[in-house]
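One structure is given below, represented as structure tokens, and several questions about it will come after.
Note that one protein chain of the assembly has been removed; the remaining protein chains are unaltered in position.
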Amino acid sequence: MSKATLDRGVQILKEHIDAPTAAYFSSCVNCGMCADACLFYTETGDPAYTPINKLEPMRRLWEQEYTLVGRIKKLIGLSKPVTDEELGEWSDLVYHACSMCGRCSMVCPVGNDISYMIRNIREGISAAGYAPEGLIGATTRAVEIGSPMGITMHALNTQARNIKESSGLEIPFDREGVDYLVLLSSMEVINFPEYLEAIARIFKQAGKSWTISSEAFEATNSGIQIGVSDIARELVSRVVEAAEKLKVKTVVSPECGHAYTAIRWDGPNLMGRRFSFKVKHIIEVLDELREEGLLKVEGIEESCMTFHDPCQLVRKGGVIEQPRNLLKMIATNFVEMEDSGKMNWCCGAGGGVSAIEEAEGIRLKAFNRKKSQLEHLQVDTLVTACSNCRIQLEEGLEVNEMDIPVVGLTEMLADHLVEE
Amino acid sequence: MNHDKPLGQALREQGVSRRGFLKFCATTASLMALPPSMVPAIAKALESARRPSVIWLSFQECTGCTESLTRSHAPTLEGLIFDNISLDYHHTLQAASGDAAEAAREAAMEENKGKYLLVVDGSIPLGNPGYSTIAGISNLEMLKEVAEHAAAIIAVGTCAAYGGLPHAKPNPTGAVSVEEIIKDKPIVNVPGCPPIPVVITGVLAHFLTFGKLPELDHLRRPLAFYGNNIHDRCYRRPFYDKGLFANTFDDEGARKGWCLFKLGCKGPVTYNACATIKWNDGTSFPIEAGHGCLGCSEPNFWDMGGFYNALSESTMDLSRTAAVGIAVGAAAGAASGLLNRRKKSKAEAAHETVTVKDLQREEKS
Amino acid sequence: MNSMDSSLKVEIGSYNSGNIPPLMHEIRHALRNLLDNDETTTIDLRGLPMAPGEQQQLLDILGKGEVSVQLDALGKSEITESSYAGVWLIIHYNNNKEVMGKFIEITRMPAILKTRTADMEESLAALQVKLEEV
Partner (left out) sequence: MNSAEFLLWVRGPGLNIAMVIFIIGMLIRLLEIFMLGRKQNLAELRGNGISAGLRTIFTRSTPADKNSMRRSMFTFVAGYGFHIGLFVVIFLLMPHIQLIQSLLGFGWPALPTPVVDLFTVIALISLMALLWRRLTHPVVRYLSTPQDYLVWAATFLPLLTGYMSYHHLWFPYSWLLGMHILSVEFLLILFPFTKLTHAFTLFISRWYTGMMAGEKGVAS
């Protein structure tokens, strides 16, 4: 029996209101600058999509519960309580119209980390039962099947077999004591099987041992997106247990944004303990191999290309220079997109937006930002390092009838490996 | 001199030439702080002016105001004014005393009923009528009696105008100003401790010349003399604007004559003519002598938070208030913070693991 | 001079109320007006805030001209034309030689110097009487 109620949502919000949140709400002066940084506002012009507005129920709850004046106002009936209707209404704002890209957190003049709070308000809204159907479905599949897209080991095995047949490369499963435990996102398994082969080729050339855990190959974490820490913890713990069981040195997050955040930054905090292994994004690993001289490439891409920075890598992960270092090995005609790096604009599908069917309209509208950036640049190839971004970019370009191929950085590097 | 002759005629009979009369008019205009262009109008008015009867009552005062007046350049043109008013009662200056003096007052009141000018210096004690009496008559009683048929009242000095030093906390005699007692007569306040002598005579000259009181500000002070504050007319004002201040009475700034704001000068909130008319025959005034303005022409000037505290400082000890605030605030903040922590811990303790089954509401599924 | 003197000495001349230049402008303007419209202007120096020494500074700037007249009526008066023709300085004293008023008059001839008609009529009558006596 479901326990989702308003009270539960409110109680969970109370758990998540901490000192930073209180400082943030105390500091906001409604200047509206976060709106200018949010593509859901800039591409729709709807003031309701102003980032700080997406937190209004939580702000009121903080005021009513955790400030003296708010408590007095509540006591004498001067404050507006948080209601079911309101949380239902706000569900659209915090799930459909926010990809938790964190641009707002970078521009806020008083220094509020708005996306940090969005992550927390999702906890309350989901516990109150107002998470979007699509995300609930993905989360349920992730918990029950092991992958938000319902991929099973069976599908992965088939893929491994195909790779073996076509290239002769062995995909190692469940090997102990290897250098890298490679995780995959279901999107890669379904849409971009080239990734796995690329990994196999690169590690082979570099002479690194690696493996995939048959118990935990999925990197994505729907619990993070929907905002349920309990579920996020369960999903992360599968990876952690597998990594510890196989005694690997490093867990490698795939070309995915939030998966990296989920394991690298949120993982230890969800588990409540430090990890015995390191967590790295595949791009970080590749850049390390490059530094060590273990990544030998040949041939140059002469087409004009640019790189789309996944938000979770740049603004939440600090991975900014690595992809550029790698690209420069194989591309001469590399141009930076406007606002690239730390301030890059989101593709519009992060933070779970891509899993919400009802959000398709706004998701494609949000893509207009990327579209105009790309129109401005006139590139031949768009490179990125996140499958979720990649799917959104491909879809957006197709809808807008723009013929620009979107390529994963890992695959592109693998294509240039020196054949031995 | 005949009481009933117009002033112009009376002066000529005294042998004052027409040039002398013009000089008299020019200096009178200057005295009243009226522009020189007013001289012809003043001459015309003075030509036909008739001398009024003046009764001067001194209550709780120090005689400083009378001193200010009489110690100024006598005999002077102001003296001439006094020659042309009939000072029928002034218990410090008159020769008569005792019953004769009181009789003179009563006679003047009777003779000029409704036309005489009443000048008051000193405050009136309301605490006990016996605190200050003249010929056995309490100040309150005498003021009421003389004011009843006065044409107008001039309250000379800060005591008569606003209660003055006797009114200072804790005001043991219950001293009040003239205007707090007399409500139905035109009153001019000529405050100052003491007022500038030419200001006193200027107001008298105005009454003599035009037969009415000058234009007043919201504190019933003649605008001609009290229209500007000391700060705006002060020759040290440029130092204020440049940010050059004396920090002590003997530092470089004090020697160079810089602004005295930091040393407690009340010039910015004091309306008086000291900075322009100056004192002692136009020689100097307190700021020129190196001391800040005390604000003596303003009500309650003695209680304005210390003569040597800058105007922008608090009149009370803020540091103690701040210390109390910090102590109370820290305690209250800690209490409120602890309540918050308890609330949060309770919410955490009540936490039940959210599973995928809990994500949809009953009514929805 | 002892040390007391030097420590308490006010440095005259370091003051500048800034009032001299506008006053000079006013005088210039009044002189222009006198030439163009034959209008006289009187400035009462008592109404102007002056720093110590500034009034003397002003008088020094104006300087002394050709005419200097002494009037004796209700005490002395000094009427001097400054080095700028048409700009007069008038100082009225009382019988105690104290300054009662200080004016700058911009005029062809200060009004106080002109003989009054009434005085002349009286003089005429007096002269007549005198002649008859002779």
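As written, the chains take the letters A, B and C, and residue 1 is the first residue of each chain.
Simple rule for what comes next: contacts are C-beta pairs under 8 Å (C-beta built on N, C-alpha and C of every residue); 3 or more make two chains touch, one makes a residue touch a chain.
All of these numbers come straight from a predicted model, not from anything done at the bench.
J.: Since one chain is left out of the picture, which of the remaining chains does it touch in the full complex?
T.: A, B
J.: Among B:24, B:89, B:207 or B:301, which residue is in contact with the omitted chain in the full complex?
T.: Of all options in B:24, B:89, B:207 or B:301, contact with the hidden chain holds for B:301.
J.: Among A:74, A:245 or A:278, which one is in touch with the chain left out?
T.: From the options A:74, A:245 or A:278, the contact with the absent chain belongs to A:278.
J.: Of the listed residues A:106, A:304 or A:329, which contacts the missing chain in the full complex?
T.: A:106
J.: For subunit B, enumerate the residues touching the unshown chain of the complex.
T.: Touch with the absent chain occurs at residues 217-219, 229, 231-232, 240-243, 245, 261-262, 268-269, 271, 298-301, 303-305, 309-316, 318-319, 321-322, 324-326, 328-330, 332-334, 336-338, 340-341, 344.
J.: If you put the missing chain back, which residues of subunit A would it touch?
T.: Considering the whole complex, subunit A reaches the absent chain at 17-24, 26-33, 35-37, 41-42, 45, 47-48, 50, 52-53, 66-69, 105-113, 116, 264-269, 271-275, 278-279, 314-318, 338-339, 342-343.
Keep this in mind: only the chains that are shown with their structure count from here on.
J.: In terms of CA centroid distance, which chain is the most far removed from subunit C?
T.: Relative to subunit C, the chain whose C-alpha centre sits farthest away is A.
J.: Which chain wins if you rank chains by how close their C-alpha centre is to the centre of all protein C-alpha atoms?
T.: The most central chain here turns out to be B.
J.: Quick one: subunit A and subunit C, Cα centre-to-centre, how many Å?
T.: So the centre of subunit A lies 90 Å away from the centre of subunit C.
J.: From the C-alpha centre of subunit B to that of subunit C, how far is it in Å?
T.: Computed from C-alpha means, the inter-chain centre distance equals 32 Å.
J.: Roughly how far is subunit A from subunit B, going centre to centre by Cα mean, in whole Å?
T.: 75
J.: State the interface residues of subunit A toward subunit B in the complex, per the touch definition above.
T.: Residues in contact with subunit B: 1-5, 8, 11-12, 14-15, 17, 65-68, 126-131, 136, 139-140, 143-144, 226, 228-231.
J.: Flag every residue of subunit C that touches subunit B in the complex, lowest number first.
T.: Touch list, subunit C to subunit B: 7-11, 14-18, 42-44, 46-52, 54, 71, 73-74, 77, 92, 94-96, 98-101, 103, 111-112, 116, 118-119.
J.: Residues of subunit B touching subunit A in their complex?
T.: 332, 336, 340, 343-344, 347-348, 350-362, 364-365
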